[in-house]
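Omission of a single protein chain aside, the complex is shown with its protein chains in their original locations.
Here is chain A:
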Amino acid sequence: MSLLLIVLLPLLGSLLPLLGSNQRRHQCALLTAVMPLIALLVTLRETPGVLAGDVPRLAFSWVPALGLDLALRLDGLSLLFVLLILGIGLLIILYARHYLAEADNMPRFYAYLMLFMTSMLGIVMADNLILLWMFWELTSLSSFLLIGFWSHQSAARKGARMALAVTGMGGLALLAGFILIGQIVGSFDMQTVLDSRDVILADPRYLPALLLVLLGAFTKSAQFPFQFWLPQAMAAPTPVSAFLHSATMVKAGVFLLARLHPALAGSQEWLYLVSLTGLVTMLFGAYFALIKLDLKTILAYSTVSHLGLITMLFGLNSQMAVVAGIFHILNHATFKAALFMTAGIIDHECGTRDIRKLKGLWRYMPMTTALATITAAAMAGFPLLNGFLSKEMMLAETLETPLLGGLAWLIPALATIGSILAAAYSLRYVRNTFFDGKPRELEKTPHEAPFPMRLPVLVLAIVCIIVGLFPAFIATGLLTAAANAALTMPAPELHLSIWHGFNLPLLMSAIALVGGLMVYVLRQHLFTFHRQFPSRDSLAIFEGAVQRLVRFTQWSIDTLENGSLQRYMLWVVISALVVSGMSLMGIETLKGELAIQEADPLLIVGAAITCFAGLATAFLHRRRLISLIMLSVVGLMASLAFARFSAPDLALTQLAVEVVTVILLMLALFFLPQKTPKESSASRIVRDVLMAAGFGGVVASLNYALLTRPLNSISDYFLEHSVPGGGGHNVVNVILVDFRGFDTLGEITVLCIAGIGIYKLLNRLRLFMPSSDSEGRPWSPDRYPMILASVSQSLLPMALLVSVFIFLRGHNAPGGGFIAGLVTAVALILMYIAHGVEWAQQRLSFQYQPIAVAGVAIAALTGVGSWVFGYPFLTSAFGHFHIPLIGDVELATAMLFDLGVYLTVVGATLMILANLGKVTTSHRPSKQKEKA
């Protein structure tokens, strides 16, 4: 439970500062500090157990289907980091209280900081890969907020965006890597993964997984070639840099290397990728730290260099090197946080961080000078300070490495060069800032910062000295526990001491310090040399790349989505052709094993008519009315085909729909051009004919292949259960209203929505009304034909009666709600056609929209009704009705559902046609006026 507290308390703590106000800054800082302090105490209570070898773990199942558990652990490695995060975090809270200006929104700053602290704690304590990744991304997001805290500055916004882009991209790669590892191991549980090294290393997916994980770690830890975001992130307020870019955020990458070291390390790939990247980064960072002019940029590059050093150590596949790496994480965090804070103090008191302007500050701020000198000496690797110890361990390890075989001497040589540069830039940082003459062109006279701002630096400097003087006493226990977690076998026995006798590493350390002094003295030559290179602004390059990416994306969208429906159609058809064509090529013969049925002459004639009408529809499409008539022939033939092949329900439906469709299209054609202009080029026509022929060929082949193969249908179930289960003899209807009632409910809903959509589309539609046809002949002045009017009127009651009959018998004989609804609709539409819209509306004075909606509602309520009786949605019941006075009547609830279908079909169809018909009348009076 205490593990959960360590993570959750700072999370709660991110809300607390918001209770404070910008005016009462003490109170705000105190409120913020409470939760991490408690969390630190909780951690300290756990510490003895962890140092003794316990690994407290805690797990709640979160999303079991994804293998995601809310699982936390506190092993030695986590402990070391938790202490760093909380300890330095508390110092930062104190420092930031005095650093932030009056204008800065302090509660917001603290809230972001605590959010970041929580996500960092989550990373180091996560006991599940996916959970770790989640916190990893949270650090990217919260660091974005922190780096861009001064959002009024362009540099802050750009730096924050760059940091987010780089680390966020790395985070996505990391997720992919974790998923690969999870697939190899079969679990995302941290302990299982750490125990499965042999499985992982033997798997062919090891290399991609390793590359992806390293991509994540290297971007986060600013390793070459991703180092460029870190110097740009220096636009952040200094407390943020001191926290994120010394002790926490950038350490997440090297933490990950240590965390997964037991699972991924040990291979040649790991050795070369990790250690060489680290080495290059170390030299690269150290060189630029020596060149740069801004104090924080110098520190940023030195951080890059030190992170490279740590990465190299983790890459060496040596146990002692891992210990040295972890030790350096600890040491670097202390002296670098302190140095960032001194840089912040200087910036705060002098108004600049330009090393050319700052000189001789020791006169004004003696204590800061002392503290900066101590911590910079630790950074340089000066004896009696903590940096010396881990650096010497590093040098000793580079002597042992098998890397590069016969050229193995290169590694210690390059490491020594890195150390020389480190000594040189540390010396430059101190001497050029605090000594070497008097300051020039300062905006204000510097003075010592308030003591609470110096206190955190003091604490960290004392840590540097104590660890440097008494390494065995202070660090051994924690280091051993941390190394045990990062190694597969118990960590080698540690002999931390200042003096190991005269040996090669000591000589290398001495060379580094003396060489550093020499490089510093001769630095002007280096600067002159460096000036020959054109300066490269990584921010401009990055922004340029982003702009190019945006332009490319815009170009792709414009090219692909050019607004041409024809092109979209073409691509859809091509994809469909390719996919279905491929699968057709996969079958051996087109004809299956079923016997062919004989075709009778009637069928041949029918097929011929259908084909002719279909082709005519296409070929005569420029004469739209004829094309439409041909279309109706096809529809009629389809209806006959349904009847011929034992589907009376379909035949009836198709017939009724055909009537409605043709009426609709005729009405629409009235408002559209009567002829299609000739505009397709010959090549376009050839292309479309080829596409259509290919498509038709594929459809015909598929159909033939399907028809000649034996059928394994689930329909037998429906045939068997229709009468006992659904209470109906017409299986098609029972399927519609009972077995698959839910589908039907969806379909009538779509119908209703289409009707409403059309109603809205027709709203206030003003269209040109032609007074003559395309040939120039005026429309007939006779408004409504007398014969049709009288016949339709006498037919109406008959038609309605028929539709009721079809509806009622639907459950047991061909018919049902769909067909009955269509018949009713056709009968009513006939009235509109015969008498005109005004006449019909006077007599049918109701709206159709409520009818359609009521239909859907009735169907849905029928379904809901079965809940009342404790059955699942849309369970039908039949034969259980006792009506008083009449007695038992066999009725199915499906009938009620079918009534809903009926009403929806009637409502929607009339909504469409009657509203379209109204468009014709709304203009007519005005037209007559014009004539008059």
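Keep in mind that, in the parts below, a residue touches a chain if its C-beta (ideal position, glycine included) is under 8 Å from a C-beta of that chain, and two chains touch if they have at least 3 such contacts; residues count from 1.
Criterion: contacts and distances are computed from a predicted model.
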**Missing subunit (named according to UniProt) among the choices "Tryptophan synthase beta chain", "Na+/H+ antiporter subunit C", "NADH-quinone oxidoreductase subunit H" or "Xylose transport system permease protein XylH"** = "Na+/H+ antiporter subunit C"
**Fill in**
Missing-chain contact among A:T352, A:T744, A:S876 or A:T893 belongs to A:T744
**Message:** One chain is left out of this view; which of A:L12, A:L276, A:I498 or A:L570 touches it in the full complex?
**Reply:** A:L570
**Message:** Of the residues A:S78, A:T617, A:T862 or A:T893, I need the one that contacts the missing chain.
**Reply:** A:T617
**Complete:** Absent-chain interface residues of chain A come out as 562-567, 569-570, 573, 596-599, 603-604, 607, 610-611, 614-615, 617-618, 621-622, 624, 627-628, 631, 634-635, 638, 641-642, 644-650, 653-654, 657, 660-661, 664-665, 668-669, 671-673, 676-681, 684, 688-689, 691-693, 695-697, 699-704, 706-708, 711, 713-715, 718-719, 722-723, 729-732, 735-736, 740, 743-744, 747, 750-751, 754-755, 757-758, 761-762, 765-767, 812-814, 818, 822, 905, 908-909, 912, 916
